[in-house]
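Here the structure comes first, spelled out in structure tokens, and everything after it is commentary.
Omission of a single protein chain aside, the complex is shown with its protein chains in their original locations.
Chain lettering (A and B) follows the sequence in which the chains are written, and residue indices restart at 1 in each chain.
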């Protein structure tokens, strides 16, 4: 199976994301051979599942955070697919930046961001391996539990 | 009007920023066709207007945050202008990263960072459209309410 076939065979793919009405930016920018993706979150279309709202260490378990991060990764790849026509035009993943909405004493940001990292490797194999930061923060837009941005190398 | 003429016609432009004395870095780096700008804030020269100090959700209204973000954008473009001689040498804006100093329950980071995003589109039109992240954080240097970094594609 190609990258694109593997991705489209995933269960529970959300609709392709759109920019929130309150904001003024674009979801992707191509520059030379790089595809830069805006920070995205655990949305299903214009809805945020209630189990993905709030802070790690209080409102969500690490497993829920992991699932939210995986859903965020799906949204990022849906945007990439819209930009590229097909995910088969991905050469490799360069980098992701993950910010985890959390309590002051939460220290398992890595396990949350793994939801997105694991998805990338599931779809792209060796070419899905990426550098990353996995940071904590005290608040995120719309009270989403995780926000992730991504840089992709295009074929 | 050209990009540079539009920018220089803005009201309330601050002085061109300099690096704070306590810090050890440069305000811009050119690399190939990219101009990378260090995180900047709502300063006027070496002064921070007191209405732009503190946290969203406690010390500032969203409108004040928006204005601070617009002023931050002006500082970033002043640095770009120093790097490039004129903003007419900007090809397009690639990306901005916005961090909003806020209370734990603040969720309108998008509206704050829009102050910078709107400025970019006002000056550069279609070429000002950019990807971005708009994150919350619990503290920023000098207690500024917002910090934004930017990557620009040069002509």
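Everything that follows uses one rule, which is that a contact is a pair of C-beta atoms (placed from the backbone, for glycine too) under 8 Å apart; a residue touches a chain by one contact, two chains touch by 3 or more.
Predicted, not measured: the structure shown is a model, and the values here were computed from it.
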> If the hidden chain were put back, which of A:48, A:134 or A:148 would touch it?
Replying inline: A:134
>> In the whole complex, not just what's shown, which of A:40, A:75, A:109 or A:143 touches the removed chain?
In response: A:109
>> Need a quick check: the contact residues on subunit B for the chain that isn't drawn.
In response: 20, 22-29, 31-32, 36-39, 55, 97, 99, 101, 104, 137-143, 147, 149
>> Under the stated touch rule, tell me which residues of subunit A contact the chain that is not displayed.
In response: 33-34, 92, 94-95, 102-111, 113-114, 117-118, 121, 129-138, 153
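We adopt the following convention: only the chains that are shown with their structure count from here on.
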>> Using Cα averages as centroids, what's the distance between subunit A and subunit B in whole Å?
In response: 25
